[in-house]
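Written out below as structure tokens is the structure these notes cover.
As you look at this complex, bear in mind that one protein chain is not there, while each of the others sits in place.
Showing chain A:
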């Protein structure tokens, strides 16, 4: 089996992350219950004629894809694998609203053809002229990890050599209202820097696109090695520590080998207990970091965590604004990511310096 490397990263998020020359050097302390992305100049990447029908998620993904290919010094990839929880939800809402408002008549094609979950993967392929394997995983907050597992298998068995993987989700106004109604969103507006101090139910939501070129060939630009990914639909807090230890052991690592654990804490008092079990338990002597105050919560927010961990391993630095405890690792060789959303769709992702 071949090793799998992260050869490039690209992130469109609520911070200015689209410029790979910087690494969270400025922090925008958003306030509210939903945080917007910092938009790159889309016209620098997408011709206006093509951009006019693209929803936000598509635009973010195409820009992130192009940045990722540029950094990997590639003109094309063998395959594109996209993860998204809600797909192009804005156009879905637009089409369904038109369906209701117009009594199922006068339906126009534009919103409909862009309302499916795999629109992003298709549009990225059109922009990159990639006619290879194209697959979209829609699996709640494990959507991005599903892309990693698929890509890792194909690269390890040498079926493909360079694969573009990404996680993307956009905020839809109506879907967000529904999430507010069912209590998934915080009732009070807060500064994201104080996210973990809120001690209230619900999360602060966001959107974004994070894309990576994974390859079975290491190159100068490589960030890290993707060692393993594991997903669980359900886990209890009681079994979580042992499950993580078993995951590490299966990959010939121990808790002591982990230099940094990156956690998906989102300030929701009802579900952050899963992270607290680890913070106060097996990883209480490990340096800890979190990121959802930067990215906001969305189904593929863990792809931002993956971006953060990749950057840390390459640059060997951890910005203060993501530090969760006082422990400082002397260097970063092995990073573990753990994420869950509302007690479901748990994932462990293990990265190693290369």
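A few notes on this one:
Here, a contact is a pair of C-beta atoms (placed from the backbone, for glycine too) under 8 Å apart; a residue touches a chain by one contact, two chains touch by 3 or more; residues count from 1.
Here, contacts and distances are computed from a predicted model.
According to UniProt, the chain absent from the figure is "Acyl carrier protein", selected among "ABC transporter permease subunit", "NusG domain II-containing protein", "Cytochrome c-type biogenesis protein CcmE" or "Acyl carrier protein".
Between the chain not shown and the residues A:39, A:102, A:189 or A:249, the one that touches is A:102.
Only one residue in the set A:25, A:110 or A:284 touches the chain that does not appear here, and it is A:110. By the touch rule set out above, chain A reaches the unshown chain at residues 48-49, 51-53, 102, 105-110, 113.
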